[in-house]
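Every protein chain except one is present and positioned as in the full complex.
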Amino acid sequence: MRLRISTALVLGSVLLTGGLLAGCSSNGNESSNGNQANQPANDAQQTTNTAAEPKVNEYGWTVPEKTINIDYYSADKDNPDKSAKKLAAIHDYLLEQFNVDVKKTQYDVDGKEKLNLMLASNDYPGVISSIDSDTMDKWRSQGKLIDLAPLVDKYGSNIKKELGDKYNSYLDKDGKLWGIPRGWGYLPIPDFSAHIRWDWYQEMGSPKIETPEDYYNVLKQMVAAHPKNAQGEKTYAISWNDQIGINNVMGIWGLKDGYKDDADHNLTHWLKTDEGLEAVKYYNKFYREGLMDPDSFLNKYDDWKLKFSNERILGHIGPWWHSWNAGHEVWKTTMEGWTDNQRYVQIGLKAPNAEASYLSPKDTTGWNYTVITDKEAKPEDIIKFLDFEITPIGTRLLGWGIPNLPDSVWNYEQGGKWSFNDAQKQKLFAGTFEYDKTDEVTGSNQIWLSHPQGIMSDDNKSTAWYDQNFNMEDKWKALMNTNLKDTIYDNTARRIVFTADNPLTIVNQQIEDLIKTGFAKAVMSKTEQDAVNAFNDMRDKAIKIGLEDIEAFRTEAYKANLAKVQ
Amino acid sequence: MAEVWKRVRRERQIWLLCIPMIAWVLIFSYYPMYGLLISFQHYVPGQSMFSNWVGFDHFVRFFNEPDFLQIIRNTLVISLLNLAIGFPAPIILALLLNEVRGRLFKKTIQSLSYIPYFISWVVVANILFTLLGSDGILNDMLQRLGIIDAPLEFLTKGSYFWGILVASNVWKDMGFSAIIYLSAIAGIDKELYEAGRVDGLGRFGLIRHITLPGIRSTAVLLFILAIGGILNAGFEQQLLIGNPLTQDHYEVIDTYVYRFGVQLGNYSYGTAVGLMKSGIGLVLVILANRLSKRYMQSSIF
């Protein structure tokens, strides 16, 4: 009996090896390097000699006998040439080590539009990623998607484990799962803040800045000290550009993403609050005193950047990377004798009456989804791979890319031990890290079907964004994170989806339009009374259009979401 | 009937040439027109093209939009200004070029005049910004000359917006549009000028009695077509040059429909408004054509 088993084993392994070798040689022309293609075959030979059980690779992935094909369209608009170039390395790596052949298609057309065309012409692949919930629902209602819940039950134990309690929030009311979220999770890095010019602030003796009023006073003094820039142009305390969200600004006055949240979780739009009026008056004060750039509301980001780089705008309330891109990153190369202190530092502002400052809302749901369509022959294979990708080690591999190369950002040893590559880390701190090159060599985050962007479950520290793993080790980033750590908050439950067939979608858009115009007009009022009047006008108009319906709709969704999570 | 058949037989050579062209237009233009049906539906991509009928809902909705009157006003004002200035400008340019005697100078100006046509609106918007911003070159100059005390709000005042938009349109298209007039001028029989000169016509006389009549049919044609396009008042330029403060002056039908139809995923709405615009455009063209037939003895069909 024993003998027979071993004979079978030997026979089986010989057959298998032969098959693998044949498979590899026929695949050889696909791989750019023939020698490399032979490597895994040798590995396979060794393992098959010891056991006929399925091979488990160093990442804990059970290597399938037959290549798993994942042919997917990513609805993120991107340059297809670049995307193909960045995929090549990780594709080969996955094929060799995992026996998974990933084909990713990406176009530089609007993803939503392309998905509509695919749906209309019945011409689409088996897997689609980066599909938003609205579009996903459209596809579902046309019967093009398959329910993933049974597959996850069978093959997706890690998906359930990693998503934890949140898993249920992705199911529809019949308990069906139409997509696996991507880029989900909580990433506690700040987005939005006030900024202060560090060297000048030091010169002033760094007076304390906690409230909007403090900030105003400091900026006013700063403008008095630097009324003109090097080219002799007039300077301003503050400006605005098309990428600054009014709702974020309201966070300084204690509102969450533009809404006031009372004890019973009823949401009130800022237009109907005193806080909203305060914010308008605050900016209006800058304007009335000639401290605000008169072209504030006409600046596109590029225009704003030009002025900011030329030291014409001394303060900024907006995303932190604005002051990086337009500030020291420019000055480093253009300013003679630039010193490290010539830069902006992020600070949190909080109005005296606000319970807290809510500047950076974080939605842990994820950006969008990966779905499997009715054209997929082997949906279970796809789920198996997504199930691997969602694990911490899967996230590291696909997030940080191929390990152990000279240009890799991390090293990995059999048995799960890993470390960051120190040379790359130093480059990151020095600002010489080459993002594009690293992407190409290691394929970092090029295949992103199910992994989180938030902190990983095993060490509660790492994130799929390689460069966000050392925030406290870099001096300036650490300063920002310390200053802003209390302004980040989980906003998931307040998430809202306006579908195309919802009549409120239009109302919402109309109100947003009204606010864009109305806010600018109110801020640019000649007297405070005018500003108040403009604010009231705007509010009344918004109510007429249907602001209160929007509030009710949001409140309802909010309460429903809260109930789901609990 | 026999009469008709005889005619067709006589003209069979021409009809033979027409057949492939008719086939082409039926396949590439008329067949896809079933897509217009979605104007009367609540269309979701992927669904059948013959379901979910909603009748004239989308049309009614457009007329009930809160800003309807403002949008129509902006569309018409911008279009009429474009017509009043943008229509004669290329004619004048073509006439001027035709009067130049230096061959090289003429060639150079002619070749360069259509450069702006290639400059994208993003770049144009940038240029306008540096030129007209509150600390732009123009304001700076006017202040230095003591003409104004405080910078003029060129870009944030709605009343300036129309002028700026139309001027940019003219600047961008003038040279390119002049090409067709230049070709019409080139087609005028040289002997006519000789005869005119013999008759003692001066420079302006030649322009008035020979050149202008020579380009008349082209000008009438383009004018009639421009009338039909009166509801197309631009799109990209509005979005790029406009800003929240001038929105009540820049919003035209196309920008509105784009934002509230296409961007919000409502194809039917966008198609319905497009269809309505086409219908109105067609009616206007037919009317203009009639008038021109009667008074100018020139028509499209």
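The chains carry the letters A and B, assigned in the order they are written, with residues numbered from 1 in each.
By our rule, contacts are C-beta pairs under 8 Å (C-beta built on N, C-alpha and C of every residue); 3 or more make two chains touch, one makes a residue touch a chain.
The criterion applied here is as follows: contacts and distances are computed from a predicted model.
Name of the non-displayed chain as stated in its UniProt record, restricted to "Spore gernimation protein", "Ferrous iron transport protein A", "Urease accessory protein UreF" or "Carbohydrate ABC transporter permease": "Carbohydrate ABC transporter permease". Shown chains touched by the hidden chain across the complete assembly: A, B. The residue from B:T75, B:S113, B:S134 or B:T156 that touches the chain not shown here is B:S113.
Between the chain not shown and the residues B:L97, B:L132, B:V257 or B:A288, the one that touches is B:L97. Which of A:K55, A:K305 or A:R343 touches the hidden chain is settled by the complete complex: it is A:K305. Within the complete assembly, residues 7-8, 11, 13-15, 17-18, 21-22, 24-25, 27-36, 38, 45, 49, 93, 96-97, 99-101, 103, 105-120, 122-123, 126-127, 130, 171, 175-176, 179-180, 182-194, 197, 203, 206, 217-218, 221, 225, 228, 267, 271, 274-275, 278-279, 281-282, 285, 300-301 of chain B touch the chain that is not shown. Hidden from this view is one chain, which touches chain A at 77-82, 107-109, 114, 116-117, 120-121, 123, 183, 187, 189, 191, 231, 242-243, 301-302, 305-306, 309-310, 319-321, 325-326, 329-330, 333-334, 367, 435-436, 453, 465, 467-468.
Keep in mind that, in the parts below, only the chains that are shown with their structure count from here on.
The geometric centre of chain A is 42 Å away from that of chain B, both derived from CA atoms. Interface of chain A with chain B (complex): residues 112, 116-117, 119-120, 122, 134, 138-139, 141-142, 144, 233-234, 293-295, 297-298, 300, 302-303, 498, 500-501, 505-506, 509-510, 513, 516-517, 519-521, 524, 545.
Residue ranges on chain B touching chain A, taken from their complex, read 42, 44-47, 66, 125-126, 129, 133-135, 151, 153, 155-156, 243-245, 247-248, 259-260, 264-267.
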